[in-house]
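Left out: one protein chain. Kept in place: all the others.
By written order: A and B. Residues from 1 in each chain.
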Amino acid sequence: MKTMQHLTHLPWKELPRRYGAGALGLLIMGSLLVITVLPLIFMVTASIMPSGEIMRMPYPWIPSELAFRNYYRALAGHDESFIFVRNIMNSLIVSSSVTVTTVILGALTGYSLAKFQYKGRIVIFMMIMATMMIPFETIMIPLYMVATKLGMQNSYAGLILPFMLNAFGVFMMRQYYSTFPGEFLDAARVDGMGEIAIFGKIILPNTGPAIATLAILAFRSQWDTLLWPLLIAQSHEMKTIPVYIVQFAAERTADYGAMMAVATIASVPMFVLFITLSRYFTGGAAVFSARKG
Amino acid sequence: MNRKYPKKARTLQQSQDLWGRLFVLPAVLFFSIFNFYPILNALWTSLFNRRILSFAKPDFIGLQNYIFLLQSGSFWNSVRATLVFTAGTFLSLLALSLLVAGLLSRISRGSRFLQTAYYTPAVLSSVVAATIWLLIFDPRGIANQFINTLMNTPGVDHRWFSHPVRVQIATMVVYFWKYIGYFVIVVLAGMASIPKTIYEAATIDGANGWQQYWRITFPLLKPTVVLVSIMSMLQCLKTFSTQYLFTQSGAPLAPINVITLNIYNTGIRDHRIGRASAMSIILLIIMMVFTYIQFKTSKTDEVSY
Partner (left out) sequence: MKRIVALALMTALVASALFAGGQKEDADGPVSLTYWTHEDPNRTPLEERLIREFEAANPGVTIRRVTHPSTRIAELLLTAFAANQGPNIFNTQLENSFAYVANHRVAPVNLEAVGASSLEALLGRYVEGSLDPVHIEGKLYGLPLEVLNWSIFINDRIFRDAGLDPDRDYPKTWEDMVRVSEQIVRREGNIITRRGFDFRYSDYLIALLPMVEQLGGQLVSDDGKTAIVGEEAWLEFLRFMEQWGPGGQNLGSPTYRNARSLFNHDNDDIAMTHTGMYQQARIMADNPEFYESGEWRVVPFPVFENAVNDIAACYYGQYLMVNAQATERQQYYSWKFIEFMQQHAEEYLQIGIIQPSRELMESDLYLSMPYADVFAADMERARVVYHAGNSSKLQELFKTAVESVMLGGVSPERAYATLKAQAQEVIDEG
């Protein structure tokens, strides 16, 4: 937000005086901070609290003793098989694969739709955009039939293939490439560069920030998927984190501490990613403000 | 076909078109198999009286499923629940994010920190979010404690899961909580793309902070806002997991029986897959109409700097 610097040189204390709504503004921002962060603090504190204390009124916030056993129960599961560890790996594998395919296919498709003039590209684009409106529950059963016919049940292929690409990825990359100067491409063609080389050597290397942003969005949304893995992953070895959580919660409704431990563990990889790459996380939003060339 | 090109250029053009088509082919194949085929399948199914487990050839009943739905109280209740949820969530997100982004752009320190903090819930998965909020909204949970401390009403159970209105608010809160940070950042990014020369001119004209905000920032944000609105409105219309997990945990169905949940229950619980498909097609049409309206309104007065 560097462009806003000229507006933000004012020291914190001067705010209420400079802007009439400052005190109220601080209150609003503060309340929002409490609302967004408190549930997270609740999750973490409850995860190290003996289950009996969590539903005490008022909520103690600070545990009387550190119940790290919650974490053991969360990881070990009811049968001490530690299958959760495998499920975390699955989530990482599936989300990373989907991220890679989304980025490559999204770039290829977006590039084709933005920088080529063939007939029908608008229709293709519109049809792809229309898929954003399809609720997953609608196509769940036909999709399941497709997946089983292709022999993809209970496999990584089944978890990954239906999400290899999404309309948002195409949209975002097309937006990005529409501002890419065509002269570069023409010059490269005059130099006798092949189309594949152009895509690989000129287009992709110049897509850094957009790729980072799309990668994070793709990873995050895949990390979140529940219904499909629930259907397609049948053995415990193939399940992903959200499926594990639903299962754990169904078996241990009253073991609040362990449930919050599961929730915390499930969130750690995303938090780590978020902290290291927060620039790109929040940058993802910028694509919306991209104006036409 | 391409008459406007001279002969040599035409072949070049054609070869380029070929490459363009080649590049788009994987995506076309992908969407055909995993999106277009399933949705055409749903469209076809919606014309039949198909039961999910039945081997018998289903009867072709034309638009009967649609006619039934349009006369069904339960379906209209779902339309209501979906629209209420969408309007409630989406308007509060929009209003608050505009307000908070405006405030954030004015503070010198802590803006980055606040943005990050607001955004944090968005990295949690929906299942985790629902698990946390199910405990928070428990009668003994911190939602009641928080409200009771704030309003000095000790021991009142606000019945987040059972009161027909408050259970709707509860679902909105979960969604709002998850997406507010994202919205704030989108709006801030939109603000950052407004040329600062406009503000400089305004400052010379003597406009103060809030005047600048309402007269300059707000109208110029329109393209950003429209795009975000469409995306998030589609998300809201498609909402499923929060309502689903809430009803699974004992919340009453009717107030939060959004269309997707109704589709799921009609198809899976009641086995009426034909009717469920018809409902999906109607939902699809509703989304298309909303998108069309939003695009239309945004096109009529394009902003230029």
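Structural remarks
By definition in this document, contacts are C-beta pairs under 8 Å (C-beta built on N, C-alpha and C of every residue); 3 or more make two chains touch, one makes a residue touch a chain.
Small disclaimer: the values here were computed from a predicted structure and weren't measured.
Shown chains touched by the hidden one, complex as a whole: A, B. Checked against the hidden chain, the listed residues B:Q13, B:S108 or B:S162 yield one contact partner: B:S162.
Seen from subunit B, the chain kept out of the figure touches residues 28-29, 31-33, 36-37, 40-41, 51-55, 138-140, 144, 148, 154-157, 159-164, 248, 250-254, 265, 268-271, 273.
If you put the missing chain back, the residues of subunit A touching it would be 51-52, 55, 57, 78-79, 119-124, 127, 140-141, 144-146, 148-149, 153, 230-231, 234-236, 246-247, 250-255.
By definition in this document, only the chains that are shown with their structure count from here on.
By the touch rule above, subunit A contacts subunit B in their complex via residues 1-4, 6-12, 15, 18-21, 25, 28-29, 32-33, 35-40, 42-43, 46, 54-59, 105, 108-109, 111-113, 115-119, 121, 124, 127-128, 130-139, 141-143, 146, 161-162, 164-165, 167-168, 170, 195, 199, 220, 223-224, 226-227, 241-242, 245-246, 249, 256, 259-260, 262-263, 266-267, 270-271, 273-274, 278, 281-283, 285-286, 288-289, 291. Interface of subunit B with subunit A (complex): residues 13, 16-21, 23-24, 26-28, 30-31, 33-39, 41-42, 52, 96, 99-100, 103-111, 114-128, 131-133, 135-136, 138, 140-142, 145, 177, 180-182, 185-186, 188-193, 196, 199-200, 208-210, 223-224, 227-228, 231, 234, 237-238, 240-241, 260, 263-264, 267, 273, 277, 280, 283-284, 287-288, 291.
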